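Let's look at chain A:
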Amino acid sequence: MFFARRYQRRHQPSRTLFFCAFALCLFSACGAPKNSNTPAPSRRQITDDSGKQVSLPPQVNRVVSLAPNLTEIVFAVGGSNQLVGRTSYCDFPAEAKAVAEVGDTLHPSLERIIALKPQVVLVSTASQLEGFTRQLQEHDIAVFVTDPHDLDGVFRSIDQIGDILGAAEKAKQLTDALKRRVMILAQKLHVAPPVRVFYQLSAEPLYTAGKDSFVNDLIMFAGGISVTADVPGAWPKYSAEAALATKPEAIILPTGGSMGDSNMEVAEPLKRSPAVLNGRVYKINGDLLVRPGPRAIDGLEELARVLHPERFK
Partner candidate 1 sequence: MTGTLSTSSQSTRIGATKYRATLRRTLIACVALTFVLLVAIVATALIGSERLPRTATLCALASLGRSACGLTSDQFDILFQIRLPRILLAAAVGGSLATAGASYQALLRNPLAEPYLLGISNGAAVGTMTALVFFGANEWSRPLLAFAGALVATFAVYRLARGRAGATPERLILAGVIVTTFLSSVIVFVTTMMDVTRIRSFTFWLLGDLSSTSEALLPLSIVIAVAGTVLLTANARSLNLLMLGERDAFDLGVEVGRVRITVFLVASLLVGSSVAASGSVGYVGLVVPHLVRLSLGSDNRLSIPAAAIGGALFVIVADSVARTLIAPRELPVGAITALIGAPLFIYLLRRN
Partner candidate 2 sequence: MIKYGDLLAVDGVSLALNPGDVTAIIGPNGAGKSTLLRALNGYLHTSAGTVTLDDQPVERFSRRTIGRHIAIVAQEAELRFPVTVIEFVLGGRYAWATNAAWGWETQNDLQVVEAVLAETELTRLSGRLMNELSGGERQRAVLARALATEAQVLLLDEPTANLDLSHQSSLLSVVRGRCDNQKVAALFVTHDINLAAQFADVVLLMKDGRTVESGRPTDVLRPEVLEQVFGVRVLVDAHPISGAPRVTPVHT
């Protein structure tokens, strides 16, 4: 008996609250303009790489980048003043370090991003942030997904970001310049026999570049062929026996840059490969080879230079 009365009494204040909340909802629903179906005429739509239409204001001044390559692209098209947030791995160019951090590429902080009030967040599919992307969208933050898995994708990303930031002109200049460099390279490497390359991401455990990795494309354009180009996945863990059997003519060790001084040694099974015996082991700044951004062309040129030195006399 006592119980029932207590229960009843507790319900009454919450009932009033419920009514107030309901009334408030009705008010706001009536007052606010419905913008789900009819976009405001001043907003523009851009399609991102996932096929989604992203609605943006005409002038974008606040952008957050969740991938190092996207940060580099933003700076390259002159958008440094419009970038308000970056990941802790976005370390290039040096000016980027002045921008506020929102976490790392694996677990960015939703709170920090919301606090920065961005108009759009740039995401790369390589970061595998599908769940996080949904969270951002639930908080009504526009998300632009890029998916540059080859050289063409890089140019497309530059154009897209230039478009978003209102720097389409600068972006076109940049892509034109980069495409010119690629063409010059193609001429220099004309009918050069492709060099068989092993890309070693880490020695122990042994990881290499697979079919879906970006560096595959670069190696091809640099006049080489990756011996692991047909292995499914982006960064597969590779069997030692298979590595020994590939007998590559050249080995690329991505190191330095954000990788520090790791990966300086060739993995054990490759120690007697033709590449090692002929002294064709090359250490290249890894950031130039795995980030689909403007510096990828630098990486491409370095690759070409080590794979075909005779063409660059």
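If you want to know what made the cut, all candidates are chains of the complex that A comes from, given by their letters.
Couple of notes before you dig in:
Basically, a contact is a pair of C-beta atoms (placed from the backbone, for glycine too) under 8 Å apart; a residue touches a chain by one contact, two chains touch by 3 or more; residues count from 1.
It should be emphasised that the depicted structure is a prediction, and the values quoted were computed from it without experimental measurement.
Any copy counted, the candidate of 1 or 2 that touches chain A in this complex is 1. Considering their complex, residues 89, 104-106, 201-202, 204-207, 228, 231-233, 235-242, 244-245, 247, 258-260, 262-263, 268-269, 272 of chain A touch candidate 1.
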